[in-house]
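For this depiction, one protein chain was excluded, whereas all remaining protein chains were kept in their positions.
All chains are identified by letter, namely A, B and C, in their written order; residue positions are counted from 1 within each chain.
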Amino acid sequence: MPTIFEWEKPLVELEEKIQELRNFVYEQGIDFKDELNDLERKADKLRKEIYERLTPWQRVRMARHPDRPTTLDYIKLIFDDFFELHGDRRFGDDQAVVGGIAVLDGEPVTVIGPQKGRDTKENIVRNFGLPHPEGYRKALRLMQQAERFRRPIITLIDVVGAYPGIEAEQRGQGLVIAECIEQMSFLEVPIICIITGEGGSGGALAIGVGDRILMLEHAWYSVISPEMCATILWKDVNKAADAAELLRLTSTDLLKFGIIDDVVTEPIGGAHRDHEGTGRQIKAFLRRHLSEIRKVPTDELVRFRLERFRKIGEYQTKKLSETQVEL
Amino acid sequence: MPTIFEWEKPLVELEEKIQELRNFVYEQGIDFKDELNDLERKADKLRKEIYERLTPWQRVRMARHPDRPTTLDYIKLIFDDFFELHGDRRFGDDQAVVGGIAVLDGEPVTVIGPQKGRDTKENIVRNFGLPHPEGYRKALRLMQQAERFRRPIITLIDVVGAYPGIEAEQRGQGLVIAECIEQMSFLEVPIICIITGEGGSGGALAIGVGDRILMLEHAWYSVISPEMCATILWKDVNKAADAAELLRLTSTDLLKFGIIDDVVTEPIGGAHRDHEGTGRQIKAFLRRHLSEIRKVPTDELVRFRLERFRKIGEYQTKKLSETQVEL
Amino acid sequence: MKKVRPMLHVFRNKPKYATVRTNKASQDTAEINSSHSGQTGDPQWTRCDNCSSLIYNKELYKNHFVCHHCGFYFRMSALERLQLLVDENTFQPAEPLVSVNPLDFPGYPDKIAQCQNLTQLDDAILIGEAKIEGYSCVLGIIDFGFIGGSMGSVVGEQITRGFEYGIAKQLPVVVVSGGGGGARMQEGIFSLMQMAKTAQAVGRFKQAGLFYLSVLTHPTMGGIYASFASLGDIILAEPKALIGFAGPRIVAETTRQKIPPDFQTAEYALRHGMIDGIVIRSEMKATIGKLLSLHL
Partner (left out) sequence: MKKVRPMLHVFRNKPKYATVRTNKASQDTAEINSSHSGQTGDPQWTRCDNCSSLIYNKELYKNHFVCHHCGFYFRMSALERLQLLVDENTFQPAEPLVSVNPLDFPGYPDKIAQCQNLTQLDDAILIGEAKIEGYSCVLGIIDFGFIGGSMGSVVGEQITRGFEYGIAKQLPVVVVSGGGGGARMQEGIFSLMQMAKTAQAVGRFKQAGLFYLSVLTHPTMGGIYASFASLGDIILAEPKALIGFAGPRIVAETTRQKIPPDFQTAEYALRHGMIDGIVIRSEMKATIGKLLSLHL
């Protein structure tokens, strides 16, 4: 039973009607060409209207659609080959994070990303795509390996957050996120981060420090989930839609803020309605951005990456007259 | 109840006799000066004879004497100050390894070593001085920190071996030893390793890669413990003394082989009979060797260190005529 | 969007323009406006959060904000912490910065104004050059009383400038952290990005071969712990300080497991290898001084 959002319903109904009519025409052999074209035009218009008007909360829900491609799906869609590598060489192999060497246009790249499951069984193995510290340590190990072999790094980000569990805390969840962020910042290879679905706070940023940060159209990226924000603000998780509005977490907002570099447009209706089309889109964006940053000398690459983040922040210098308060 | 080795017994008896006589002389006020001097001379001669004739196995037992100073004892005896640092920032704080910043002649150095307990309670906390992987990771972390701050590294080695436990294996005991060895080899600071007691195989070598390797007179250092060697050779742990003979594990042998650079002579009777004297000896040797290697430029230091180990190995090139066997 | 300063503006080099009362002075003026925990409304008295004893503020100051009935550690304001740690009249604060409202988040400016009033700070950080036991350093202190000690653009920028100033002047950096959730929700993605900015500042500082001492006080959580606070060359903590990434309530709700009794305390962090040591409050200044002396 596929998930159909309430805003998709008129569209789905219209599409069904068109299909019925088409079947009828085919069976009866009568000429309904004009009427069908009219209907198709109407459907196109409706699609455009619906997806242009999506609220931030609706886009959050798009990002979470159960049929949306997962990281391993994207890897299959985008790359020619993939050799998965396992383990942090310290404690474990976190299945909530996948990584390995993939081939893009004949060139090896290192690809890393959190991995959600498709069903309950898979989700238990993948811990619902919520990484433990060893998942981040695996990511870091593979990134350092990529640097040794001058392979570009592609991170595919779709994660609600780092796992908030007892053992995860015990083994240094906060510390490992900090280490990932710090060390990723100085890696002397091109890094492209693509937020494909959910970009949940520090758990996403831990693998989100790159030379290009791209975002799928209906992905979200925020310091806090809309649900948790609503709980803090109004003690009411049901007001998540309002919180999503406040947080400015859509690709449109983040492009405007200069936090991301580009928005990968999804096929109309979203990635879950057209996996292949989405894969092709990502691949095209990836190629373009990668070929651009491959041209940058390594030392400049790191300098630009640091400057990029150095500039982020919105504040004012206090007028001196105001500061003469005795502390 | 102090441990007295069988070979110490005549000496201890003679010493007691002298003490009794001295008490008697003091009480009675009579002149026994010559007799006392004679006895002292006799005791000196006996001491020298005993400790020059010690078998390898007796020296192994000296190294294990329960009153022999532990790493923390040595740190107190040698250094002016010590600030202990904890944890591997990954999993735990292994109390079987201590480390921190100490001060030698006003200069900070990093000191690291396995730590045995003095009694059962302490030994449980210290796991009998048998490190887990996190102990080695702590050591490595502190060594890398030392490199950042250009502090020399002193390792004090007294360890039967890395802990052969389930969790230790699970968390990569072998892998962490390899990492320690590899990374220690390339650290751009002077490193002095002092085998103070037991130097048990990979668990000792993991913190034993240095520019100078010193060894206390009655310490041992071997690829395998005499007990385990005896078990393998003769299926009889009681033949450890014979195995100790075969393994050539004394400071005398290892100096001859060129594996160690210097033997720190212990006060007669061994370190357990004179902690302060032993500390002074180590400090003197440490000062001398440290001042020598401090003069070596950093890049040469690493080059010399690598060459030192590169040379170790005893083999022959096969005559070419012998190699024409068809494989 | 307001136009912001784009590049590395380090601390002002002007002579100090603000003075801070020292321990000695404050004992005589115990009614200093402050945001330490246990406030009663009466400026002379504080109630212990743990044992409910009423404590005369002069006593509390003398005892480094530790309850002398039960040993409870009061949360200290940044100003109080400053008095505890720095040598008399040696603190020179950095150029003051104030928050804007980049997301037009409703109520945020009011909240800022309120907190400024309460804490006498511009934002959740007090930072500047100081001497501790005679050793010069950059000292930053997070104030929990300012929106839970959360990191928005101002905290992120000040921390970053602090490390940059340290590089420029070849000074060690000491940061005393104590932030509840870490992130400042009201600044959304800008808050999150401060984690990257500050972690990178630490990275550049370390590459310059300088010493960074991180001191964790109750509570150091979320984005503050997951960035600069856990990247210290040496990390110390106060006894029982809460240290972690996810809040204990979220952990309990998510895992539905029994939470260990000392979960996410400094003692727990020490046992699990995450910090170098626990230092009691009365010895913190001397300990920092000693570590600075070992990294000259």
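A few notes on this one:
Quick note on the criterion: a contact is a pair of C-beta atoms (placed from the backbone, for glycine too) under 8 Å apart; a residue touches a chain by one contact, two chains touch by 3 or more.
Owing to the predicted nature of the structure, the values given are computational and were not obtained by experimental measurement.
Put simply, the hidden chain is in touch with A, B once you look at the whole complex. Only one of A:76, A:89 or A:318 touches the absent chain when the whole complex is considered: A:89. Of the options A:103, A:237, A:268 or A:296, the residue whose C-beta touches the omitted chain is A:103. Not every partner is drawn; the one left out touches chain B at residues 162-166, 168-175, 177-179, 181-183, 185-186, 201-202, 205-206, 208-209, 221-224, 229, 232-233, 246-249, 253-254, 257, 259, 306, 309-318, 320, 322-327. Interface residues of chain A facing the missing partner chain: 83-94, 101, 103, 108, 134, 138, 145, 148-150.
One rule holds for everything that comes next: only the chains that are shown with their structure count from here on.
Set against the Cα centre of chain C, the chain with the most distant centre is B. Taking the mean of each chain's C-alpha atoms, the chain whose centre lies closest to the overall C-alpha mean is C. Rounded to whole angstrom units, the spacing between the C-alpha centres of chain A and chain C is 33. Each chain gets a centre from the mean of its Cα atoms; for chain A and chain B, those two points are 54 Å apart. Inter-chain spacing, taken between the CA centroids of chain B and chain C, is 44 Å.
Contact of a single residue of chain A with at least two other chains is seen at positions 171-172, 175.
Annotation for chain C: residues touching 2 or more other chains are 272-274.
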